[in-house]
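Only a part of the assembly is drawn; its chains keep their places, and the rest are absent.
Chain nomenclature is as follows: A, B and C, assigned in order of appearance, with residue numbering initiated at 1 for each chain independently.
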Amino acid sequence: MRVDQRNLDQLRPIKITKDYIKHAEGSVLIEVGDTKVICTATIDEKVPPFMRGQGKGWITAEYSMLPRATETRNIREASKGRIGGRTMEIQRLIGRALRSVVDLEALGERTIWLDCDVIQADGGTRTASITGAFIAMADALGKLREKREWAQLPLRDYLAATSVGIIGEEMALDLAYVEDSSAIVDMNIVMTGNGQFVEVQGTGEEKPFTYDQLQGLLELGRKGVQELVALQKEALGEVATYINQGD
Amino acid sequence: MRVDQRNLDQLRPIKITKDYIKHAEGSVLIEVGDTKVICTATIDEKVPPFMRGQGKGWITAEYSMLPRATETRNIREASKGRIGGRTMEIQRLIGRALRSVVDLEALGERTIWLDCDVIQADGGTRTASITGAFIAMADALGKLREKREWAQLPLRDYLAATSVGIIGEEMALDLAYVEDSSAIVDMNIVMTGNGQFVEVQGTGEEKPFTYDQLQGLLELGRKGVQELVALQKEALGEVATYINQGD
Amino acid sequence: MRVDQRNLDQLRPIKITKDYIKHAEGSVLIEVGDTKVICTATIDEKVPPFMRGQGKGWITAEYSMLPRATETRNIREASKGRIGGRTMEIQRLIGRALRSVVDLEALGERTIWLDCDVIQADGGTRTASITGAFIAMADALGKLREKREWAQLPLRDYLAATSVGIIGEEMALDLAYVEDSSAIVDMNIVMTGNGQFVEVQGTGEEKPFTYDQLQGLLELGRKGVQELVALQKEALGEVATYINQGD
């Protein structure tokens, strides 16, 4: 039925390669089907000016695509001299989402930079970025924990994201690019490990959606995120033992 | 209970002044409590290059704030030389939302520019912009209808927006700035006249939210939008008779 | 004779609405015929780096137009990523003019930001901005006077501006847009309350002008500014009693 024979409620194959970039404090190559994103976490021992002296940390994210991540070559934002609206929107979403599960007081006056660079795109790059950035961040915090001898990582819970949508009459999980292009409703869902919502962004540009459709999409998304969180735990190995599962 | 004694499910006082700017094809000053936005609609008899020759129209929006719309002076984006992420996100939202109720084929190869300039801000500027821009757009289309002798405006339905949020333990409708700042969950809801969703954007940056809370917020939002649509109809007067109510 | 039946030496109707924006220290909506400008004054308790430690204040101005302030939509300078030459020229003029009547030593190390945003344009926007900005500034200084218990405002005199020009063979005061477009000579005159010149900018792009024409234009301008200063005094009410009239 779907382009890759998946069931409507099935995620694409997920592959997580940790320590992908040797210089970064945390790094991961996350592959969600043919979508591939390099996520790195950089710990900077200071916060931006507007936060100094409050004893709290900060999380910020940047997102970009290589020119040939996509079917046709896209012009680099550096060449254009400005970051486009779509990129801005995505990197604000990633930062805000990740921030929601970090205990910023426990982190202390540090900034974590999350860089999500899409090297190959096939739909769902922003949700793959969130899922991968969580792992890179947790891994970087794992190293900091050792150095600082913290009992726990300054995290309140796991965090992962996926997309859901309505294609024709059907609701489907984890849309590939061709599915996303033809979806009449498109929704990104970011949830914590214990099943609460952090972000719900649904758009019915082609056609508005009903209350019942919204419920169905939320349920599909919840299922997908639970599976992603299980994979995050597995990938994190020993570091996972220092992460709270929100209650 | 609320800062201005409103009930939790009550909108702030709304005032709509049509034909506010003499040069624009459609214009409105919308006041939602102390939030004041000038919305103008400009009809341009061509479409952007990427849409030429398809026989369809386009809707695009720009959003800005005067420097002293806010408590402390904010630096002009023209002076910074670039548009910030928040502005980008908002103007993309306004454009996408308005587009969802326009019959672009019926509009023909025209662009409607919606300019939303906040002259005074007190929370909810993006949702006030959407509600006001719909009126400016409908009014501009009303004039075009007369000239083109169309039977109907090329609109599928009404469109309005409001914000809802969780303050402390309570769910509240149409947050003023002080409420918004202290809300743990913040959601913007854009709906059509017949009660379907066009955009749902909920963020639990401070604290994730449960499925039940999400349901409560959606219900509050629905009530608010219905009241706003009633005010839009009243403001549009005769033009309203040429607008479909979506079914 | 003139497009709106005015006499050649007659100003358009002037309307001044004070306290137009609730957040600003001083604010005014000034209407000169169909030209409408929101002027706000922001008092910042520091000066720019190049002036620090001199015990003196600074006055700076910014000017902008809403996209549909004009007959055809003009592109936002924020979208272009740079401020155009006309805007630069105007905001430099406003700042320089206002600075000329402020006693910067008495002001102390503070900056006053004057924001002039044209919401509807019909000629004379820069002179309306100067006239309106003076009121917003005086009002803001009035509040500062109360707090600081100053005997007087740190102002040397009133300041207002108008335009004059030669249309065909006739000299006219306060040009509306259609007049300005067809004028062969165009002059902006900024004067103090006691009738001295602060700025005289005359341009004969279409045709140079004679010494006698220059004298006639200066006389018309002087008459217009005197009437504007009288309106400023009235609008300022009690604050006016703390302003010196230059001698």
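Keep in mind that, in the parts below, contacts are C-beta pairs under 8 Å (C-beta built on N, C-alpha and C of every residue); 3 or more make two chains touch, one makes a residue touch a chain.
Predicted, not measured: the structure shown is a model, and the values here were computed from it.
Which copy number describes the whole complex, given 3 displayed chains of the same sequence?
The number of copies making up the whole complex is 6.
The rule we apply is simple: only the chains that are shown with their structure count from here on.
Going by the touch criterion stated earlier, list every chain that contacts chain A and also contacts chain B.
Joint contacts: the list comes back empty.
Average the CA atoms of each chain to get its centre, and name the chain whose centre is farthest from that of chain C.
Most remote chain from chain C, centroid-wise, comes out as A.
Can you give the rotation angle that fits chain A onto its twin chain C by Cα atoms, in degrees and rounded to the nearest 5?
My answer is 120 degrees for the C-alpha fit.
Let me have the rounded angstrom distance from the C-alpha centre of chain A over to the C-alpha centre of chain B, please.
That pair's centroid distance is 29 Å.
Using Cα averages as centroids, what's the distance between chain A and chain C in whole Å?
Chain A and chain C have C-alpha centres separated by 52 Å.
Report, in whole Å, the distance between the mean C-alpha point of chain B and the mean C-alpha point of chain C.
34
Two or more other chains touching the same residue: where does that happen in chain A?
82 - these are the residues of chain A that touch more than one other chain.
For chain B, which residues are in contact with chain C within the complex?
Going by the criterion above, the answer is residues 21-24, 27, 34, 38, 40, 42, 44, 62, 64, 66-71, 73, 76-83, 87, 113, 115, 117, 119-121.
Provide the residue numbers of chain A that touch chain B in the complex, in ascending order.
82, 84-86, 88-89, 91-92, 96, 99-100, 157, 191-192, 196-211, 214, 218, 246
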